[in-house]
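Just one protein chain is left out here, and the rest sit where they should.
Let's turn to chain A:
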């Protein structure tokens, strides 16, 4: 098949499989957090953004209110707006493609697309990863949700430990360099300090405000923390994550002229 000769399509397919598979853990955690099958599916079908989905069920599992869960998920979804701006400039989608493409705008599809230099490849990468992750993520969410509800006491299987591990794994690829580690540490401390004083779920929002203030006043890299959950082009990307102020390089990368340096 000719399409499989395209590097962007190949990357898109492999990232779809890798990401789709961990939909199992989302589905299982969602139902053990207290959501029913259709609520878990609604998050995967309609919200469709891994970090925000895990945030939503993470707040619910911790006894937080629906509004706190919604707030945490929405704040984490902000970066998809930034991706949308980048992809709009890169792919220039028109008509219905814009509205469908928006729903498929996530870490993985953005990374697959912006890692390519050729405009046609950027387009293929976006749609392959976007559609592929969407289909598999939803399929495996259903598998996980069905399996999870039949497990009995979730603690017996360590599923609360699975949630801890999942959040750390989502955070991990973003902790490159001193500044992101410092932000993570400050927000972790802010959370712990806030816990006894505010209702469940709110400490997460306190941490979000702290992080936003750091972002407002700091002068770190403009794309700090915007790394994808899964890196489609392997762990070694020369010229990236070297720290320091690289606004100029950032602008260049956003135009897709430097495929080796960013994903």
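Going forward, contacts are C-beta pairs under 8 Å (C-beta built on N, C-alpha and C of every residue); 3 or more make two chains touch, one makes a residue touch a chain; residues count from 1.
The working rule: contacts and distances are computed from a predicted model.
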{"item": "Absent chain [UniProt protein name; select from \"NADH-quinone oxidoreductase subunit J\", \"2Fe-2S iron-sulfur cluster binding domain-containing protein\", \"Branched-chain amino acid transporter AzlD\" or \"Glycine cleavage system H protein\"]", "value": "\"Branched-chain amino acid transporter AzlD\""}
{"item": "Touch list for chain A against the chain that is not drawn", "value": "18, 21-22, 24-25, 35, 39, 42-43, 46-49, 51-52, 54-56, 58-63, 65-67, 69-70, 72-89, 93, 98-99, 101-103, 105, 155-172, 174-175, 180, 183-188, 190-192, 195-196, 199-200, 203-204, 206-208, 210-212, 214-216, 218, 220-226, 229-230, 235, 247, 250-251, 254"}
